[in-house]
Every structure is written in C-alpha cells, then in structure tokens.
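And then chain A:
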Amino acid sequence: MVVVVETALKAVLILLYATFVGFMFMGIIRIVTARIHRRVGPPIYQPILDTIKLLSKKSNITHGLIYDFGIIYALGATILALMFIPLGSIGILRMYGDLILITFLLEIPMLGIMFAAMSSGNPWAGLGSQRALLTLLAIQVPLGFAIVALAESYGTFSTYQIVMAQQSMGWSIIHLPLLLAAVAYDLVLQAMFGKEPFDIMIAPGEISLGPMVEFGGKHMGILQIQHAIALFAETLFFSNIFLGGAVITSFASPVLNTLASLGVLLIKQIAVLMIAIFMGAIFPRFTIDQAARFYWKWPTIIAATGAILAAL
Partner candidate 1 sequence: MREQAIIDGILTEAPYAEGKVRRERRVEFKVPADRIRDFLKLLREKGFELMLQITVVDWPKDGEYELVYQMWSIEHRTHAMVRTRIPRELDKARMPTVRDIYPVAETYERDAHDFFGVYFEGNEKMEMPWILDDTEQGLFPYRKDFDMLAYVKKKYMILDRFDENKDNYVI
Partner candidate 2 sequence: MVDWRLFEPLFDFARRKSLWIVAFCTGCGGIEMPPLMTSRYDLERFGMMPNPAPRMADLFLITGYVTPKTLKRIIITYEMQPDPKYVMAHGSCPLNGGIYWDAYNAIKHLDRYLPVDVIIAGCMPRPEAVMDGINKIMEMIENGTADGWKRYKENYEYYKKNQDELFGEGWREREARRWIPWLMNRKKEE
C-alpha cells in the first residue's frame, strides 16, 4: 500500500515538474525568438497565462466523440512517455523504458491530434494532417538508424542502462558513431518540436495552423499542456541518451542528489532547446516534398553511417 501511494505521489510530482518546466521552455522559446528579432518578447510565464485563458473560455465547440478523444489520447500518450524516461535517479517505469517504446510514445500524440483534426471536417485541418503524416513518415528512417546505432553501441535497448553506461564511459557524443547518430536525432527533433525548417504542417500563414485550426477553448488548453509535457519529454530523452543524463551520488542526502541531478538535466535540456530555437530562427520553411527528401537523404546517410560504424 505504501509503495502504491509513494509511486502515485512520485508520478504526480514528476508530472507537475514536467508541466511547469515545459511551460517555462515554451516561454523561453518565445523570449529567445523575440530577442533574435530584436524585440522585447513576452514574459516567461506567458504560456501559462495563455493556457489559463484557453481553459477559462466560456463556450466550447466540439465536433463529436473522436474530436474529444484524440486530445485526451495525445495527452495520455505524452504522460506515459514521460513516465518511461529516467529523470535523474527518479522515474516510475524507467526500468521498462526501452528506446523503441519511448520513441513510439513520443510520436503518437501527433496521431491523436490528427484524429481529432480530421474528424472536425475542416479542409485546412485535413491538409495539415496529411502533411504531418508525411513528416512523421519522413523522420522514421533517420530515427530508426539512430536508435540502431545506440543499441549496437551499448548492446541494450534500455534507456536506463544506457544512462548508467554513460556514467562510466563518458557521454555518447564523444564516440564518433554515436555523435553521428546524435546529429541525425537532433535534426529529427526539429520536426518533433514543430520548429521552423520542418513546420510546414502547422504553417500559420499558409494553411492557418493546419491541424490546430479547429481547436479552441478547452481543447486548445489541453493541447498546450500536452505540448509543454512533450517539449520536456523530448529534450529529456535526448539529454538522457546522448548527453549523459544525470546520476549524481556525490552528496550524502538523497534529496540533494535528486535536486542536483534535476539541475544538471535542466541545463542539458535547455542546451538542446537552444539549438532547436536557433535553427528555427535562422532557417526558412521547407515545403513538404523538400522536407521529406531532406530527411530521406542527409540525416539518413549520417545515421546509417553511425549505425555501420557502431556495428564494426
């Protein structure tokens, strides 16, 4: 009984922490983009205000059961993915989280959003969903090769064991094959964040936010929360498998150890985020065929080279 309560408490705490930090990440994205444009930018807590406003809308439009279900599905899948990723020394299901499962769970929220968008019947939403599906298809190839490179190199699919192995033999990116895999994975991350070169699926001026066009009020509020958690989970996953994670045992107190590893992870996550923001601010948008061709060419070649080198 005590174990159940403790686990539940841990899960809630992780969820709260992830949501809060995710919102801060969204604020950081907006501020840094604004500073690159030489603007002042919104306060860092702006996404939280947006979400409160969206959740407090007085009227709400729904288009049926699938429309509601898709949103919940996206949120649930993201939370499940978060639980599988090791967060320092804590983590609910970290022992069971293997690379393929987490990658899959980080991708299917897009499917949920697409269900909801398609069921709304808006033509822009349908068009955006098609593009999102094609982008999802395009990123599978480099993603698969990157994961194969990792698994070959460490001899395991378990994220937790990869983190532990990195404590003794250094970060993944100091080995050449894994560095190549990390470069490919970072390019894929750009599409998973929905940042600039590969954000044709939600292009605001062209197809008016694509899949998001029909969501309003509480649906959009839940999607904001989902986006925050997904942002946290994706950066956390990248810093765990490539940037060494954080397992700090130098303090005597376990609380201090946990806080220190959370802090180290936060710095690594922000570094990953910054790369994505800078890439997004510099590059213009690819059309969907250019994006697919790019993903099937350069990141695939890089990741495949990494996988071959790791297997040798």
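In picking the candidates, the idea was that all candidates are chains of the complex that A comes from, given by their letters.
Going forward, a residue touches a chain if its C-beta (ideal position, glycine included) is under 8 Å from a C-beta of that chain, and two chains touch if they have at least 3 such contacts; residues count from 1.
Here the structure is a predicted model, which means the values were calculated and not measured.
Among the candidates 1 or 2, the one that touches chain A within this complex is 2. Listing the residues of chain A that touch candidate 2 in their complex gives 30, 34, 37-43, 46, 49-50, 52-54, 56-61, 204-205, 208-209, 212-217, 220.
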